[in-house]
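Every protein chain except one is present and positioned as in the full complex.
Chain lettering (A, B and C) follows the sequence in which the chains are written, and residue indices restart at 1 in each chain.
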Amino acid sequence: MLSFAATVLLDGVSYGMVLFLISVGLTITMGLMRVVNLAHGSFAMIGGYTAGYLTQKGVNFYFALVCAAAVAGALGGIAELTVYRPLYRKGELSQVLLTIGLVFVVTAVATEMFGAFPYPMVFPDYLAQPVNIGFRTYPAYRLFLIAVGAVVAAVMWYLIDNSLYGAKLRAAVDNSKIARCVGMNVNILFTGTFIIGCALAGLGGAVGAQILSLEPSYALKYVVLFLVVVIVGGEGSFKGSFIAAIALGIIDTLGKYFVTQAAPYLLYAAVFVLLLWRPQGLMPSKAAG
Amino acid sequence: MTALNRDEPVAAPPATSFGAMTSGRSWLALVGHALPWAIIIVFYFMAGGYLSLGTQVLIWILFALSLDLALGYAGIVTLGQAAFFGLGAYAAGLFAIHVSPDPILGHIAAVLIAGLFGLVTGAMILHTTGVTFLMLTLAIVSILFEYANQARSLTGGDDGLQGVKIDPIFGMFEFNIFGETAYVYAAVVLFIWFLISWRIVHSPFGRSLDGIRQNARRMRAIGTPVWWRLLAVYTLSAAMAGSAGALSAHATRFVGLSVLSLLTSGIVTVMLILGGTRRLYGAFVGAAVYYLVQDATARISPYFWEFVVGLMLIATVLFLEGGLLDLGRVGRRLFDRLRRRPDPT
Amino acid sequence: MKKWLAGLSAVGALVTAIGSAHADVVKVGLIADFTGAFATWGTQFQQAVDAYQAVNGKSVKGPDGKEHEIQFIYRDNASAGPDKTKQLAEELVLREKVKFLAGFDLSPHAMAVADIATQAKIPVVIMNAATASITRGSPYYVRVSMTIPQHVVSLAKWAYDNGIRKVYTIVSDYAPGYDAENYFNKTFKALGGEIVGSARTPQQETNYAAYMEKVLQAKPDALYMFQPAGSPSIAFVKSYVERGLKTAGIKLIGTGETQQLFLPNFTDDVIGVVTAFHYTETNTNPENIALKSQLVKMFGDKAVPDIASVAAWDGTKLIYQAVKELGPNADGAKYVDFMKGKKLDSPRGPIMIDPAERDVIQNIYIRRVEKRDGKLVNIDIGQVDMVKDPWKIDNPPKSN
Partner (left out) sequence: MSAAPVLSVRGLCKNFGALIVAQAIDVDLFAGARVGLIGPNGAGKTTFVNLLTGFLHPDAGTITLDGLSIETMVAERRVHHGLARTHQINTLLVEMTVRDNVAIAIAEREKFAWRMMRYKPQWRACLEEAQTRLDQIGIGAIGDRIVRELPYGQQRLLEIAIALALKPRVLLLDEPAAGVPSAETHHIHDVLSKLPKDIAILIIEHDMDVIFRFAQEIIVLVQGRVLRRGVPAEIATDPEVRAVYLGRTVV
């Protein structure tokens, strides 16, 4: 029984970590820039494809991950400077539409380049094998996911709480107007944060490729999932999204385990109720509240 | 008063300055009104095998029109419009199967059900705004979709609703594969809804909606019950979308799961934005153009149309907020600027 | 990119294009998804048709001794709903005056054209849509592809004959999945086997960890999967190995998941999976050789034939023979009558059109995935001869 609980926990957390890795960028950018960025998943996908392509070409796995983050981040930066900038002043609608447009374009290009089929990603053998973790054998890959997620979370945590960058970030999230007034160069902060967010998404897309499999429809397919994490966690709330992601992962796993006749609308129903109860999410950042 | 009358160049009045369209003073406005309907009528005789394609366009125009009321005029940013379209479609289909094959009755039933659903959900979520509201609408449409997918016995799941039989309208005009009936039926329904919408958006009610979109706080300060007004238009728009859904169910004698998909919401929004919001005719242009582009590009290369639609969206948001119907004004402004530029000698 | 731009210029022409039916041209309207999630079906259909026409010429000599061109007109369902299918079909029938309709990758799409086929008396050659009941929808339906029960029943039999007694089934949560689950369980129980557990997974599921845990605890001899080709089935197999089911000695059996077309996307985990299917890409039938070589010749080494290619090949062949026999302007019903009971040498092996049900009767091959000179391939390890769709046997047509 205990081992079962542990297994469910591991499964849930590892899944949640993927969601967290990809969503954390979104939550910060949405909290910071107030942009409903439905295209965020595209950057995760770009990272995934990059890593997939490289690993298939025999490039070292970890180097491939770095590249994935780099490429996603770079493209993110370009996108921020070109199409996102004008969005900051516009309403949700424009933001939704433009980012959906972006998704379409990326999807089309991805299909032209990599085909409509799911794109395989080569993991090092020691990750592909189950390992013995005392009470049972367990996929090394999922342990790896948890490790990566934990590291990133820790680093983010430190950055946001203890660094000047973090301080600026929190200030700007709480009130970008004031941040501007006190002469903080918000533009650079925005671009930088956006790049980091996309890079993380790229990383998440790459390492998570086995759970959220790579295909052109990726961005559209999972965007709701990412949004749920962000909104439920509370826009701009880093801790909130972490909790939301892990919770989502565990709930999802439990659901599959006990309600084998999957009822997918339960997730949405839950979100619906929660948002009516706490329209600002679990942990609203001051600005949102 | 001189001090206050610092005169500034009067730009072309935006679509929301009333009287601009109400008083069809310029013959141009009249042509503008006649043209779309003339095209719809002419198409009927020219279409040949493309008539059912035309019917589809008409249905999507009505759908986009319903969105224009909520999103365009009242500024309710929703991604859940497909919920009403789909509900209307399934209602009409199931009504035909289980209750009565009469199209008119079925249509009315569908409109009522969709409207009621709009009323209930609207009452639940309309106090929220922005992203939260967006997510709530998204959740609603997703819930319906998943439910319809699961309730196979009722909806046929992803096989769609089979065996919908519809009586001839007034017992005279039967729905056949040539689709004349469906086309005229759709055109008439569209026209009725258009008249209603036209009346509404130029009524005090419509103006107050426009006010709410521009500045809800101001409207409360003059005593507007904002929530009630929004609820009213949301319900109306839902009923209209339901009507469009009923049309599609009757026209194709089939209801597919896709009517409830998020993509359907997305597409109708794209159409509206493409054509231009707060003009009513924007829906016409948007739906037609969208279908044309999709039809044309899809034949060239897989994914090409997705690519193009994506670009169109980005371009519209960045450079053409008024939608295609705004091209004229944008062009004029550009032209003026070019003309004003002093020649470089 | 380039071809897109080139295409742009063609748009205008296409839009205004008006199909006019010449007397000696037999038009066949092929509707399938060429874009969106199911895009591969359309391309596979089209390539096979082109291949067939390249081998057998674009025209047939009719009974009147004249050469009649067989012209295929392709319409993209764009992975949109059946309402779109319906509209395309009407357009093809009324505008293009097609004599046959063909294609249809998804069942709902095929079902949606029943009215049109019946009202306009147009034979519909179904090249995939595998829901058993479809062919009852209109007397003009003729199916050359398969039905799910055909596979599943054969698989269940094979499993029992090979000493498997306890099976856990996991199917995808949509219509074909239900058919699969239903027929596997029924057949296997009837033989005396035991179903120790069943689960249904969301259609686009890719995270199977929890399900595998349950299977592991149920300790069956084999795990039967019915998962959509592509990411779900790949993730499924991955998870099956990861979770140590393979090492626990639980066999993985399925039907369409391991088609040659998809194998490159799998890792070696998939080796040893046993499936029952109506087409083994590696078979050496002359027709299959012809199809494969022609595809490679026309579309390069990457072109791999699959059930779509095979069905399109056979469907085209059927239409050619019908026109050859009855000429270009016969009544739709006549064409259908001709096709009833027809026997064909298909790349998959011998097939026959059920005279009563207008549905395909064919061998089902049991294959195991193995690695031959560095490539994952399906190897036949057995076959069930001339399987008639079990659903039809269970649901005899109501006499009305």
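In the analysis below, a contact is a pair of C-beta atoms (placed from the backbone, for glycine too) under 8 Å apart; a residue touches a chain by one contact, two chains touch by 3 or more.
Worth saying up front: this structure is predicted, and the values here are computed from it rather than measured.
Colleague: Just to confirm, in the complete assembly, which displayed chains does the hidden chain contact?
Modeller: If we consider the entire complex, the absent chain touches B.
Colleague: Which of B:Tyr44, B:Phe173 or B:Phe205 touches the chain that is not shown?
Modeller: In the complete complex, the chain left out is touched by residue B:Phe205.
Colleague: For chain B, enumerate the residues touching the unshown chain of the complex.
Modeller: That gives, for chain B, the contact residues 1, 3-6, 8, 10-11, 13-14, 16-18, 199-200, 203-208, 210-211, 214-215, 217-226, 228-229, 232.
Please note the rule applied: only the chains that are shown with their structure count from here on.
Colleague: Where centres are the averaged C-alpha coordinates, which chain has the largest centre distance to chain B?
Modeller: Chain C.
Colleague: Starting from the mean Cα coordinates of chain A and chain B, work out the distance between those two points in Å.
Modeller: 33
Colleague: Taking the mean of the CA coordinates per chain, how far is chain B from chain C in Å?
Modeller: 38
Colleague: Using the touch definition from the top, which residues of chain C touch two or more other chains?
Modeller: 39, 173
Colleague: Going by the touch rule set out above, which residues of chain A reach two or more other chains?
Modeller: Residues 111-112, 116, 264.
Colleague: Given the complex with chain C, which residues does chain B contribute to the contact?
Modeller: The contact residues of chain B facing chain C are 48-53, 55-56, 149-150, 152, 157-160, 162, 176-179, 248, 252-254, 256-259, 292, 294-307.
Colleague: Quick check on the complex: what are the chain C residues that touch chain B?
Modeller: For this pair, the touching residues of chain C are 3-4, 7-8, 10-11, 14-15, 34-35, 39, 42-43, 76, 78, 80-84, 86-87, 90-96, 107-108, 111-112, 115-116, 119-120, 131, 173-175, 178.
Colleague: Would you pull the chain A residues touching chain B in the complex into a rising list?
Modeller: Residues in contact with chain B: 30, 36, 83, 86-87, 90-94, 96-98, 100-109, 111-112, 116, 216, 220, 224, 227-228, 231, 235, 263-265, 268-269, 271-272, 275-276, 279-280.
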